[in-house]
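Notes follow once the structure below has been shown.
Apart from one protein chain that is not included, each protein chain of the complex appears where it belongs.
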Amino acid sequence: MRRLRLGMVGGGDGAFIGAVHRIAARLDDRYELVAGALSSDPERARASAAKLHIAPDRAYADWAAMAKAEAGRLDAVAIVTPNHVHHGPAKAFLAAGINVICDKPLCLTLDQALDLQQAAAASPALFALTHNYTGYPLVRQARAAVADGLIGAVRVVQVEYPQDWLTTRLEETGQKQAAWRTDPARAGGAGSVGDIGTHAFNLAEFVTGLRCESLAADLTRFAPGRALDDNAHMLLRFAGGGRGMLWSSQVAPGNENGLRLRVYGDKGGLEWLQEEPNTLIFSPFGKPPQRITRGGHGALPVAAHATRIPSGHPEGYLEGFAQLYRDLAEQITARIDKREPDQAALLVPGIEDGLRGMRFITAAVASSERDSAWTKIE
Amino acid sequence: MRRLRLGMVGGGDGAFIGAVHRIAARLDDRYELVAGALSSDPERARASAAKLHIAPDRAYADWAAMAKAEAGRLDAVAIVTPNHVHHGPAKAFLAAGINVICDKPLCLTLDQALDLQQAAAASPALFALTHNYTGYPLVRQARAAVADGLIGAVRVVQVEYPQDWLTTRLEETGQKQAAWRTDPARAGGAGSVGDIGTHAFNLAEFVTGLRCESLAADLTRFAPGRALDDNAHMLLRFAGGGRGMLWSSQVAPGNENGLRLRVYGDKGGLEWLQEEPNTLIFSPFGKPPQRITRGGHGALPVAAHATRIPSGHPEGYLEGFAQLYRDLAEQITARIDKREPDQAALLVPGIEDGLRGMRFITAAVASSERDSAWTKIE
Amino acid sequence: MRRLRLGMVGGGDGAFIGAVHRIAARLDDRYELVAGALSSDPERARASAAKLHIAPDRAYADWAAMAKAEAGRLDAVAIVTPNHVHHGPAKAFLAAGINVICDKPLCLTLDQALDLQQAAAASPALFALTHNYTGYPLVRQARAAVADGLIGAVRVVQVEYPQDWLTTRLEETGQKQAAWRTDPARAGGAGSVGDIGTHAFNLAEFVTGLRCESLAADLTRFAPGRALDDNAHMLLRFAGGGRGMLWSSQVAPGNENGLRLRVYGDKGGLEWLQEEPNTLIFSPFGKPPQRITRGGHGALPVAAHATRIPSGHPEGYLEGFAQLYRDLAEQITARIDKREPDQAALLVPGIEDGLRGMRFITAAVASSERDSAWTKIE
Partner (left out) sequence: MRRLRLGMVGGGDGAFIGAVHRIAARLDDRYELVAGALSSDPERARASAAKLHIAPDRAYADWAAMAKAEAGRLDAVAIVTPNHVHHGPAKAFLAAGINVICDKPLCLTLDQALDLQQAAAASPALFALTHNYTGYPLVRQARAAVADGLIGAVRVVQVEYPQDWLTTRLEETGQKQAAWRTDPARAGGAGSVGDIGTHAFNLAEFVTGLRCESLAADLTRFAPGRALDDNAHMLLRFAGGGRGMLWSSQVAPGNENGLRLRVYGDKGGLEWLQEEPNTLIFSPFGKPPQRITRGGHGALPVAAHATRIPSGHPEGYLEGFAQLYRDLAEQITARIDKREPDQAALLVPGIEDGLRGMRFITAAVASSERDSAWTKIE
């Protein structure tokens, strides 16, 4: 399987979403990170690139320079900067004929968006926007279920995305994520609406396959002194007569990333919650609700396409597995480097654990053969 | 960060756990797969290696040959073969001084296990066993909570691992996983006990920090004609006076990978379920139960160490994210190869979705500014 | 403990809510049913009364006659007729000086409601409205928690009541409940809003202790040909700056009586779901969410007051209903005994609550007719 040559704009040391993009690119081994403008600070750009095994001559501090120099040498670029640095790089890389993967929301203003639409149309390159929740197997299952008519004509759409991390003025403490997301200059004209409301909106349209035609909104700034909305309530009207509600909030204590979608048609309903993404509730009208699991009974091919492991292992299983590899890498590297390993990396099971397992099996079989007599695990 | 040179034994085309090991190794970018004895069939070994970007001269059909040839050229080897091909390779790579990552259970018999213990003791290399469930952040949190005395002295341990995939004689249909796992020659003397009971047992000892001293077992073969147990019930006694029960089953309809651990001490209790791994219930006696999330409030440093993304995004978020990258890779690759892309890979959000998002934000802000008037999303 | 003499209007053979009222009245042994106008059909009235051990000379077919004849012989009357037969009997029994327990919503129109308000003011009798969900122990706990400042100043209120029983035109099949609840002549001007939206609204005000000052609503009739709304979406604004959303639906497949309330303040959040009434999630900001159970650790005295059995035994709908009867019995008994009633027994909804409901309905319909314009609830 070909590995594509990937570049990245943004995502230097300490960034959150850049690291997520790199893990996502690596997971299926289809990309190799070979170039980057990881920071606008040259020193930080260089140091971040070195840590990521990017050759020094492909480490840039200027995305415009990178776009020019890398034309023909990259298969794709990932743009993982704050919102106000989406439009420029996206346009530059499209112009260079390089496929673009851009974090959401698209940019700062509707004018910028229309401009990018033209740029994308004029370029031979693809443009992808990481509305990442559409990558969940059961979100795709839900979309296919609606398209297949399993819930009939859509009547009601309930979508919400509550968080609690901005309940207080976190942006005052110097926390970087909070700082730019509550700053109109860097986030645009909306707060919770732009940051997470767009995810909710996209999810509703993605799953229903319907266009939302109009809305009535009530945006609020609850934290005293905040410049952008931190809570939003909306009524929605969809093409074809469906009605809906949308709630986004960053001030709802007890909620982490509670993106939830419920869709009801004249023949059934669907419910999905991002924090328990491996389950989809399907309620055919007049029958008991069914619990569909990723890859389990009732899963459609489109869900299987987006699945790497058997049902019942939550997506998240892979991270647990990877943790052992990471901790062992730390141990091995420490040996090579002749230093003490990180204490937290010492929990990897070893030969003694394997021996325990064999003793357990041996004792279990022996006990059972002796009519369940108590048997020592030596 | 140094990338370690990794080899693999087993895991050729069509294998399940080999692919999981490779994803796990890739996730944190600490390993590079450079050699493999992926199959004992030379042609299959070569073809599988080619797909994984392994150089032809480092693709082997014979793990013994590989161990000799790769001494000094590998930092670690992953052994992902069926149980009966664990002992040989593990011993050979330990002898070659190469760090070993071995799938569980350790091997076929207690004698083999003791032999491996000696081999490990005699080698400078590390030996890791992938009891992967110990890599979950909240499993580590649970262990730390017990060690810190948060539940007091452990009294009761309830652990279970029910599945349903062997409810019928799946092994009769030619399904490979079922075939070797129910075959004494390849799986050893235990069925469900070796395959999943060992995970449950390991988890109980890992979290409690206690050794289980003896057991009383009742193993059953429910599917007519099956050669190994497909259900096991056990009573457990732990050092220090704790008592427990263990249930493993592959014939419990409705269960996928229901590994669940509950531990109760004289000051509190802990409950964790693998199918919802991002939540740990902590019940201090006499107070309301608390819902601890991976990285959320109440999480201990040891959980944070095993975490890549903020709380509320289930581990599984990364896979969803990766799906977009994978699907886009398919689209780009198809363009390069001048062929039609896989239809299932076309769901990646694009510029139009970005534009929708901007229109949504614009309409939301406008509606709210006009006292929630219905506003068209153009 | 004195047993009160209870009469009933409506609730003859085959009625649903009348039987529920009788169980609720009986549960704590504070009432004895001694008279009734159980049906307007004389024969059915007589037969129904006989089954309920009501003496023949106290079985009426005419509630007006009953009110006259029973003055001085009844401690209370329960009015459990369809909405259009609330106003007449309520007024008659108030005039007769008999305490009234009336099912919700109060009546058909705002004019009727105002008229009843006057009648109640002019009568020495009490008037109780069975918003039964306020009788749940943990609903009372939630109210007390807000009042005690445990979640700080209320910012966001999310309340919803989805059902699915009217997904199709059940009223066409002759089903009595569906028939009158979808008939403007008997149900009034609202469908789902009057039937269940009033419960949701009452619950939001009851728990927050705040008045909802205005709303923006979008009512829909999804089932073809239905005369009243079967789905409603609303934005809410509360005194003090709180914002909210309300959803009522009778066409959401998979939902039975999914009344759910979530309230978020600047210090914490509360979540309660009627279908699992024995649990309240309390999330103090910055700490792990707590699971409060009825009578369990963390329960307040106000919850214990409404509890008959130890924690862990779920307490049902009937008990919640009975709580209103018990509290009213305490109030009536205190009057008879010329003493102060137990303070904890004062939470029974009364005439003002009924009026609030009618105002709410009126505003909802008006707003919807004016394309969801913001409409005051006077």
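Just so it is clear, A, B and C label the chains in written order, and each chain counts residues from 1 on its own.
To be clear about the criterion, contacts are C-beta pairs under 8 Å (C-beta built on N, C-alpha and C of every residue); 3 or more make two chains touch, one makes a residue touch a chain.
Quick caveat, the model's predicted, so the values are computed rather than measured.
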{"item": "Displayed partners of the chain not shown (whole complex)", "value": "A, B, C"}
{"item": "Given B:Y31, B:F127, B:F201 or B:W247, the one touching the chain that is not displayed", "value": "B:W247"}
{"item": "Residue among B:I17, B:L38, B:L52 or B:A216 that touches the chain left out of view", "value": "B:A216"}
{"item": "From B:L27, B:I151, B:I292 or B:I332, residue that would touch the chain that is not displayed", "value": "B:I151"}
{"item": "Contact footprint on chain C, counting only the chain that is left out", "value": "1, 3, 16, 19-20, 22-23, 26-29, 51-53, 163, 255-258, 274-278, 293, 296, 308-319"}
{"item": "Footprint left on chain B by the chain that the document does not show", "value": "151, 155-156, 158, 160, 164, 167-168, 216, 218, 220, 222, 231, 233-235, 237, 243-245, 247, 249, 251-255, 262, 264-269, 271, 281, 283-285, 289"}
{"item": "Absent chain, residues of chain A that touch it", "value": "281-282, 286-293, 296-298, 371-372, 374"}
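To be clear about the criterion, only the chains that are shown with their structure count from here on.
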{"item": "Cα-centroid distance, chain A relative to chain C, in whole angstrom", "value": "43"}
{"item": "Separation of mean Cα positions, chain C and chain B [Å, integer]", "value": "51"}
{"item": "Inter-chain centre distance, chain A versus chain B - centres from mean C-alpha coordinates, in Å", "value": "21"}
{"item": "Residues of chain B engaged with two or more neighbouring chains", "value": "293, 296, 372, 374"}
